[in-house]
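Got a structure for you, written out below as structure tokens; questions coming shortly.
Only one protein chain is missing from this complex, and each of the others stays in its spot.
Every chain is named by a letter (A, B and C) in the order it is written, and numbering of its residues begins at 1.
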Amino acid sequence: MFVDKVQTEGLAHFSYVVGDGTTAAVIDPRRDCAVYIDVARKRGAQITHILETHSNEDFVSGAVNLAEATGAKIYHGPAPDAAHYAETTREGDTFMLGKLTLKVLETPGHTDDSLSFAIYDRSFGKEAIGVFTGDALFIGAVGRTDFYPDRAPQVAGLLYDSLSKLITLGDQTIIFPAHGAGSICGDNMADRDFSTIGFERRNNPMLKIESREEFVRHKLEEHHYQPPYFRLMEKLNKTGMEEAPELRPPPLTIDEFLKAREDATLVDVRNTSAFLGAHIPDSLSMPVDTVAGFAGWLLEPEQSVILIADDEQQASLTAQHLARIGYDNVVGYLGTSLPAWAAAGQDFKSITTLDVEEVERDWREKHERQLLDVRSIDELAEGSIPGAQHIYVGELPQRLDELDPHQKYTVLCASGVRSTIAASVMARAGFSDVAVFMGSMGAWQQAHHKTA
Amino acid sequence: MFVDKVQTEGLAHFSYVVGDGTTAAVIDPRRDCAVYIDVARKRGAQITHILETHSNEDFVSGAVNLAEATGAKIYHGPAPDAAHYAETTREGDTFMLGKLTLKVLETPGHTDDSLSFAIYDRSFGKEAIGVFTGDALFIGAVGRTDFYPDRAPQVAGLLYDSLSKLITLGDQTIIFPAHGAGSICGDNMADRDFSTIGFERRNNPMLKIESREEFVRHKLEEHHYQPPYFRLMEKLNKTGMEEAPELRPPPLTIDEFLKAREDATLVDVRNTSAFLGAHIPDSLSMPVDTVAGFAGWLLEPEQSVILIADDEQQASLTAQHLARIGYDNVVGYLGTSLPAWAAAGQDFKSITTLDVEEVERDWREKHERQLLDVRSIDELAEGSIPGAQHIYVGELPQRLDELDPHQKYTVLCASGVRSTIAASVMARAGFSDVAVFMGSMGAWQQAHHKTA
Amino acid sequence: MFVDKVQTEGLAHFSYVVGDGTTAAVIDPRRDCAVYIDVARKRGAQITHILETHSNEDFVSGAVNLAEATGAKIYHGPAPDAAHYAETTREGDTFMLGKLTLKVLETPGHTDDSLSFAIYDRSFGKEAIGVFTGDALFIGAVGRTDFYPDRAPQVAGLLYDSLSKLITLGDQTIIFPAHGAGSICGDNMADRDFSTIGFERRNNPMLKIESREEFVRHKLEEHHYQPPYFRLMEKLNKTGMEEAPELRPPPLTIDEFLKAREDATLVDVRNTSAFLGAHIPDSLSMPVDTVAGFAGWLLEPEQSVILIADDEQQASLTAQHLARIGYDNVVGYLGTSLPAWAAAGQDFKSITTLDVEEVERDWREKHERQLLDVRSIDELAEGSIPGAQHIYVGELPQRLDELDPHQKYTVLCASGVRSTIAASVMARAGFSDVAVFMGSMGAWQQAHHKTA
Partner (left out) sequence: MFVDKVQTEGLAHFSYVVGDGTTAAVIDPRRDCAVYIDVARKRGAQITHILETHSNEDFVSGAVNLAEATGAKIYHGPAPDAAHYAETTREGDTFMLGKLTLKVLETPGHTDDSLSFAIYDRSFGKEAIGVFTGDALFIGAVGRTDFYPDRAPQVAGLLYDSLSKLITLGDQTIIFPAHGAGSICGDNMADRDFSTIGFERRNNPMLKIESREEFVRHKLEEHHYQPPYFRLMEKLNKTGMEEAPELRPPPLTIDEFLKAREDATLVDVRNTSAFLGAHIPDSLSMPVDTVAGFAGWLLEPEQSVILIADDEQQASLTAQHLARIGYDNVVGYLGTSLPAWAAAGQDFKSITTLDVEEVERDWREKHERQLLDVRSIDELAEGSIPGAQHIYVGELPQRLDELDPHQKYTVLCASGVRSTIAASVMARAGFSDVAVFMGSMGAWQQAHHKTA
């Protein structure tokens, strides 16, 4: 009897292969789903069931593709939109895999169709030994409940009830959530890989809240960002999406690149330093490990994309990240380094970096540059620089009109990565003088003897 | 905060890398220990502590090698023999790894120096969230207590007390034992990868025993085999063992093989069917996935070994299994198939296989062949064939004098794998007519409408 | 400027990626063609041309699939059947890849549409530096000319003329043929990976023949086997074949196997010894490295196939070999060892092996068993056993009526591999007593002091 976790970097998404003997189920598969077949095979099992804890909004589901590849059946909670590809399953339904039983618990709140699946070992006792909690219960946190703004208090209350139901499974129950620290599907998750109902009951701040009312009040005060691509995911996960394309963008010669760029967005996935040092004019900075987090904010799904990458591996990894959130239009990547690009007579740009002394001098004395803080609103609570304007990097494309293209800006975030992304957005929009505060709030707080 | 399991096939041994942030500890490392450094690196951590739950008797410890490779310190329970390579650690000692704390519990019984290590997350509550239980508590079972035969009731009682101590950690505690199903370090383990104190408390048959007296009585009735190599492990794990040799035995030409065989034992690690069909005279059958279980019974540690293997990969895997239990003398493998060996004019042998009808006919009517059952004594309880002599395959080399080399034998086990091993031992000892009952008790019981 | 060889095991087929700078051509791609894209990428090149030396009869061409994957154009010699997927190219046509030029030479004989492609380096001199010779010229041998039996002397003469044309390229020209030692597309190839026109001119026995007449006479005396699947290849390579299916047959439980076997041929790809020791009744022995050579003789293309394999890797490799010759109907493989199969109460069989002494005794004294030699006709010249009947293993299914199912047979080949294949064919056809002479002619000749 096994539970194998498949982790999707960037999205901090956890899917699972659970099984016993020769049969297995997959919980919440992602789009590139060959990995599940691999995992099951290593366990000597075949995938017979695909279970979704809810309609995911932050990635493209692989349920339909996996079902086609394996012949397994898909089960989903009560949601009209899922009915055409999945059988509806409800409270109390059970699935048998060898001596393992999965039992359905309806646990709405995060979404109306949210399910949990409790794990029983029929050869050992009657208590649950584990539970897949989807986006209802995380380690150290609980799911967000802001997807139905018109009935926010109601769904927050539903989540409270669902969590109460999960607690009744007993302290001995190991929890297997759908996300870990770093996901935008919940706040303040613990950076720990394992927990139990018993441990969460005593230590999860949201489970320690005693009254339903207080729980709801607390939920209503939370702030969450919703990247525009969430809408796309909702749509795609209703209609189903075809299998991911070949995730190996071809290298482009400079001539091919020049031709292809006319219809494409340029996305530079090299690291932040490299973008600052030299980049192709009008390209967006989006280091490869930020792609899962920011492509959904900064790119249009239907738009063709050309990558500027260090090598094929980095380009492929980017294409994989993009495909997982439904962006399939990567045309290729520039098969040439920036020095070679420049040596071929092509234009390049750099971005000025400022260190903490330079930023502070301007802030105290010269007042030539407007500080722009692009961190998320939650991070402001950890400290900020007086006078800095705040726009979250993800919202920047929609809110550029709040800024003045002729003003000189110094962009900051926590370190310099997101401020470089923001600076690239602004440079592309024609801002004439945008510098990056390298080190950003980290350096600022070090310089002012405060801990970040 | 993470716990990554490193599983050693064949021995069903579990070691762990546990850590938080940039530091990690390894629990019970095996001899080939580069894997731990890999695992820690993937987590972004360096190994700073090596903890042993007890002096292992079933494999060579990698603690000293890993300490050399990483600079980490080794900690071990109160055992005079371990003092020269490890610091002694005792009840209540703690180790800090980022926000994770490991706390020592003395849990003797399996051995006198047995420790458990409880896991705490200092950023979340005061309860334990997990515990490394070594060979004290397994999933569905508990450790064997037969290593001190002169004070057997006492050590069984100590284990009872240790288990009671573990239970006080609370139902929410996830357990991480040193072995899983298939190990000879405990009986009747559950074939499940995960459990908690709460679940075991209610469902582990040994934890459900109410009185200390009954627990002790139960333990004294158990039967365990002790392969001769356990002695070697005890010795090696006291003195320390150098790093494993290059685990890539060279292919031997037939000429090289003929020369090398003079001083070596021939071990045929191809599958059972292949050995039955054609093998080199005097070779022992030991399919690669049985090597960890039977080399310690059938091979002398200091003896040179030549493998007969399908390919280099199989030969290397065998050498790895052998090195993990301290057998370093693999000379090479025959780089030639059996047909090519025979075509070079070399001798080969086959073993007669009998099916259930042939066995039954002889058993009922002809009485020409003596049945020899080589399963473990515990398995006899599942059914046996009246009149069959019983000697456990592991003990066969020591007990050959109980058999008559001129008698015709039909060897049986559960399927045919161990009976082929036994037949090879007997053929090498000069028995003239040894056949294998292919299908063995499985086929017998199918034929008699009983479930195995 | 590079030529990278892609070797297809089993078929001893060589295809090539040749290129310079950022462009490359592929010569004679096989069906599973992702490898060519990989090779080209490592060279920093994209595939722009696909060239076929002729319509291959021994494997499925990957030209159409590779063209789809890369956008490259396909070029083929003058053959009406190829016109719908390839552009026709003729003597003197040239293709430019960076500074490399490929120049077409029409070299008919093996087939009417045979081309060679000479390699020139435009930055260095005017002589050819290499030539792709297809099946016209091999290392140490030349192509077979038996595909047009009604005009055999004519095509043998054409090959003579083609070889004369190749020699005019000059001694300095490196040759890159389409096959190496082990292929059935030519006899007596040298077991050397590299040669030049100059070396072949002086040392290739067929190029040393002085007159056209003698060359033709020599060719007409050759004997070649034509496996039935050659017809299939001809058809498929005219019509094109879709991309190979997922080459990863699923493991089957015993129940699934029993159900699937009703409509399928059982092919046991484990090694010869394992088949001899225990196999499933009515299965064909075909060790994985003989599949490319014998599937085309012994299997029907449209027939479903179930594999008996040691593991998934062996099953996948078999499926790959089969797909390369157009057999796509692998249903799965038995995910269970033979001992486990037998222990589940299922039937199994063994095959008796005889050693050289037993064979000789019967041959000299007892005369109970008919010897059946299944080697190729060419091998008989190396020695044979008087009185042995000869039928080539590939032709056995068609010629079983020349044998008597009630006769006892001892089958032999060079070592035991092909005789076991033959024995499995005979057992499946109901022959009651078929034994394998393990060691076969190798052992016989060793015993009689002759070198094999």
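To be clear about the criterion, a contact is a pair of C-beta atoms (placed from the backbone, for glycine too) under 8 Å apart; a residue touches a chain by one contact, two chains touch by 3 or more.
As the structure is a prediction and not an experimental result, all values here were calculated from the model.
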Only one of A:Gly98, A:Gly125 or A:Gly442 touches the unshown chain, namely A:Gly442
Write down which of A:Ala34, A:Leu220, A:Ala344 or A:Ile377 is the residue touching the left-out chain. A:Ala344
Where the complex has a chain not shown, which of B:Glu312, B:Asp328 or B:Asp378 is the residue touching it? B:Glu312
Based on the whole complex, identify which of A:Thr22, A:Asn65, A:Thr353 or A:Ser376 touches the chain you can't see. A:Thr353
If you put the missing chain back, which residues of chain C would it touch? 1-3, 20, 121, 123-125, 127, 129-130, 140, 170-174, 190-199, 201-203
For chain B, residues in touch with the removed chain: 22, 41, 44, 46, 250-251, 253, 312, 335
I need the residue numbers on chain A that touch the omitted chain, in ascending order. 270-279, 310, 337-340, 342-348, 350-353, 355-356, 414-417, 420, 438-443, 446-447, 452
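Heads up, the rule we're going with is that only the chains that are shown with their structure count from here on.
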Far-end chain from chain C, centres as C-alpha averages: A
Distance between chain A and chain C based on Cα centroids, please, to the nearest Å. 50
Dist(centroid_CA(chain B), centroid_CA(chain C)) in Å evaluates to 45
Can you tell me which residues of chain B touch two or more of the remaining chains? none
